[in-house]
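Quick notes on the structure that follows.
A selection of the complex's chains, in situ.
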Amino acid sequence: MGNTFGHLFRVTTWGESHGPAIGAVIDGCPPLLPLSEADIQPDLDRRAPGQSALVTQRKESDTVRILSGVFEGKTLGTPVSLAIHNEDMRPGDYREIQQKYRPSHADYTYEAKYGFRDWRGGGRTSARETAGRVAAGAVALRHGVEIVAWVAKVGAILIECDVDAVTRAQVDATPIRCPEPDTAARMIAAVEAARKDGNSLGGVVTCAVRGCPPGWGEPVFDRLEADLAKAMLSLPASKGFEVGSGFAGTELTGREHNDEFYMDGDRVRTKSNRSGGVQGGITNGETVYFRVAFKPTATIMSEQHTVSVDREDTTITGRGRHDPCVLPRAVPMVEAMAALVMADHALRHHAISGK
Amino acid sequence: MGNTFGHLFRVTTWGESHGPAIGAVIDGCPPLLPLSEADIQPDLDRRAPGQSALVTQRKESDTVRILSGVFEGKTLGTPVSLAIHNEDMRPGDYREIQQKYRPSHADYTYEAKYGFRDWRGGGRTSARETAGRVAAGAVALRHGVEIVAWVAKVGAILIECDVDAVTRAQVDATPIRCPEPDTAARMIAAVEAARKDGNSLGGVVTCAVRGCPPGWGEPVFDRLEADLAKAMLSLPASKGFEVGSGFAGTELTGREHNDEFYMDGDRVRTKSNRSGGVQGGITNGETVYFRVAFKPTATIMSEQHTVSVDREDTTITGRGRHDPCVLPRAVPMVEAMAALVMADHALRHHAISGK
């Protein structure tokens, strides 16, 4: 259970890291949207391993194939099935994992839950699972809102950007996906240093959703920010979510924090946007923005204490391919999950409003 | 839509602030649990307004009545219907809201979404809605894990507590619900000052869930922390969620952050708990803990710019009863939502494991 996301635009992902394939099925995709593999592949390529020295060197072409739901270049309204075959599988790299639980990985918890696990590359716990999400997100993005995410922090190196202004071109200009070149350079240097040291870094991704009309979101439990929070905390290695002013906003007073309304022509707008584009769980027409914390990658190239599957204390040393910093690859994952949330809420709002 | 929470232990809340009543229906509550109104009322009393000068002076006895699902003091396995009648309703206090949108409230977004709103006390957007959640949470708490939340921050005043040690008695010893008396006193003084100034404060609630066995949580989308994040961001005024090391953990390296395993008798444990009791979305047997950010209360006693329902620029000044700081009342809300998540995941895990 738990492998389906969304209420009307529903995505189910499947697949283990070293099984024959991974993929996703989208149920609820509206008909008549232009769609081909070429619309999906670029997002997958952004998520793929091996793009730069900053990320894992696993070689996967991550070629997506559409197996259903599209006919003559348009969606049918039937389920869209997407599959990506796994290629560069080296189970031999992972024999030690069969016998020992990697610290801060999910080896132990999967075994505790299911009594069984696929130890090859982490199986279902691998970040490889997110390829299915990214493919589905590329379909969801056909819904009209603009979604741009970027790396806002690596370790202690951070940057504040104007959430209304950052472009995808700026983000993709550097392999670290930070839109400010100087900061990007410092982040890259930090990741390189961590990689050489066999260590890893965490950070924060900021995401902006622009052009969303007022009225999306379903109080009380399915508030837009609640579904975004769930979406983001479902990503591997994520540890936090904040929308609008977030944790920093707790230090402001109400007088400082409130977003006053004003008329901008015939449009109701707010002078500030500490709300992050949502009030009471419903969009107000301003940019929705939020931040997601990612912990440092758990795989490190040093010896750590752990226990074996036979319940004995032992040690383990990371080997194999890994990401010294998951942040650059997290950018398309965050965008994809945001797209799934927005597409779902668009349909939910259409259901009662016809808009 | 969006008023139901949970997959197997399902809670639906209903009710407007100034309608005849508010309540909740729990579907999926297992049979044979001892339950009476006396088990629920204490949690409602902790959430109720009028407990101290720190919170709104609305007078509500918040007396819960069980209308179904319980027979001879035990749950039947059928839906448990809970109702609380509204008493202290003064719609007259709210006439101005009928004409103007309060800044950083949901008046405008509800009208944008539904084309219509109940302006009396905020209607469904009122924090009063959470009484239904707290009542349902009291039922969910019968599932065996221990849940304790406390105020960890008010404005800039903060405290770090041992998440394994804080007791409910310590929390409830002061009206601000901070377990450390000196810090509590400073927080209370800050809230009092804000109230006198017609201003408001935000803060952070920390919550610990203890005694949860390994294996709860449903990857990949319904990870335990993802459902907790959704639960918390569905609370009024919440703006952020972090589990374990959270945002601060992004500044650590992998070597510093990883939780090494060791054997504690026949139990697999971790030396540190930066994971926050979850790895890969599944509990590992350590204490689950997380933090929730709440913005300063939007209602303040000063004049602010806004627009009218007729789309004209105007001003509005807060009046009526309000909370200068939502934090003390947020504590039982956070506990209730955590209880709903844990009860749901307990049942989901039973379904496949028999445990």
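Note that the chains take the letters A and B in the order they are written out, and that residue 1 is the start of every chain.
Just so we're on the same page, a contact is a pair of C-beta atoms (placed from the backbone, for glycine too) under 8 Å apart; a residue touches a chain by one contact, two chains touch by 3 or more.
Owing to the predicted nature of the structure, the values given are computational and were not obtained by experimental measurement.
*Asks:* How many copies of the chain make up the whole complex, given that 2 are shown?
*Replies:* If we count every copy in the full complex rather than just the 2 shown, we get 4.
To be clear about the criterion, only the chains that are shown with their structure count from here on.
*Asks:* Per the centroid of Cα atoms for each chain, what is the distance between chain A and chain B, given in Å?
*Replies:* The computed centroid separation for chain A versus chain B comes out at 26 Å.
*Asks:* Along chain B, where are the residues that touch chain A in the complex?
*Replies:* Residues 1-5, 7, 13, 101, 103-106, 108-110, 112-114, 124-125, 129, 153, 155-156, 194, 199-204, 214-223, 225-234, 236, 239-247, 249-263, 266, 268, 270-271, 274-276, 278-285, 293-300, 302, 304-307, 311-313, 348-349, 351-353.
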